[in-house]
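All protein chains of the complex are present and in place, except for one that has been dropped.
All chains are identified by letter, namely A, B and C, in their written order; residue positions are counted from 1 within each chain.
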Amino acid sequence: MTVDIAARGPATVAALSGEVDLECSPAVRRALLDALRDGRPVIVDLSLVSYIDSSGIASLVEAYQAARKQGTALMLAAVSPAALRVMQLARLDRVFNIRPTVDDALAVLAQ
Amino acid sequence: MTVDIAARGPATVAALSGEVDLECSPAVRRALLDALRDGRPVIVDLSLVSYIDSSGIASLVEAYQAARKQGTALMLAAVSPAALRVMQLARLDRVFNIRPTVDDALAVLAQ
Amino acid sequence: MSRPADPAAAAPAAPPARARTAATDSALLARLRVPARPPSLRIVRRTVREAALVAGADAAWADDLMLAVDEACQNVVRHAYAAAPETGDMVIVVRTHPPSDDGVTVDILDFAPAVDPTRVRGRDLDDVRPGGLGVHLIHAVCEEAGFQPPPDGAGNLFRLVKHFAKPPVDG
Partner (left out) sequence: MSRPADPAAAAPAAPPARARTAATDSALLARLRVPARPPSLRIVRRTVREAALVAGADAAWADDLMLAVDEACQNVVRHAYAAAPETGDMVIVVRTHPPSDDGVTVDILDFAPAVDPTRVRGRDLDDVRPGGLGVHLIHAVCEEAGFQPPPDGAGNLFRLVKHFAKPPVDG
């Protein structure tokens, strides 16, 4: 599993790839909370997530709640079928702000 | 694992894909011996072989020997890195007639 | 293992070790023992997914079963062994589901102190919090899931049952 952090226009894009499980979800949590620290909106690119479990989802929920508390936008983009399946099972697909692509998320921020 | 048999110019192309192991190597053996039956040259496309074990290699050796006996060309083409590794370990990479691509194998037949 | 000093004192005699270990469970697909720690979960996922495929499942079905077993094993790692983390193993047994092999049963065994099953509850899904999702995910993808009396020597036995074809829903 890797987390790739990059600046993209006004936002920070955090691209997760591989399997987000109990072993690595603490690192995902830290990386997302870190990325939120400078106040720029965060787009979490989930296109390369081949697997995510409840601990990975919990890291996303925690980042989402931290973002709301500080009034920063946090969007999920390009959610892979594997990740979407788990979000639907957990009924979180309507809680998160989910965009089809990173570009689409950037366009929303530009409005 | 699948074996896909198709006519291509003067030859029969047998494309193996997936894992060629003890469970399915008998089917590979049968498919290749069948393909040889009408006397047309056979090109075995190994580009999509993600794994092959000694039983899969044995099926290729058997087809190769059957082809020699009946005077038909049998070539391996586009051998995947995983399959090449096992052939090298078995020191069979110089026994088989190996071509970089199916087109290259067809060009050799056209000479 | 300690044995009575005089074998004749023990009646009936214990069967020879060989007969015991060679006995084959005809429904067995795979039995895996791993240390109860986070990196083992990757091994569990590979094993369970492939066992489901060998049983005849399609990829989506196998992925769902894999998720449920991962969640149950996470609970062993994080909760069952909470008092002494990473001190024990867990055992995952995948079997075709009798009588008609119409699904798969997975037993997850640990050697931790017995858990109080009434304390194992998922949270209300409308209350958006991190955590508390594992139990929901398990029940979302399996027809049956719950603690069973553990066999001799084990601490807890959590059993999942997932059918290939869902029974028709009424109403």
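As a working rule, contacts are C-beta pairs under 8 Å (C-beta built on N, C-alpha and C of every residue); 3 or more make two chains touch, one makes a residue touch a chain.
Values in this document were obtained by computation on a predicted structure and should not be read as measured data.
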Displayed chains contacted by the hidden chain, counting the whole assembly: B, C
Touching residues (missing chain, whole complex) on chain B: 19, 21-23, 51, 53-55, 57-59, 61-62, 65, 82, 85-86, 89-92, 95
Footprint left on chain C by the chain that the document does not show: 1-5, 9-15, 17-18, 20-22, 24, 28-35, 39-40, 42-43, 46-47, 49-51, 53-54, 87-89, 111, 152-155
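Quick note on the criterion: only the chains that are shown with their structure count from here on.
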Chain A-chain B separation of Cα centroids, rounded to whole Å: 45
Centroid spacing, where centroids are CA-atom means, of chain A and chain C in whole angstrom: 31
Contacts with 2+ other chains: residues of chain C: none
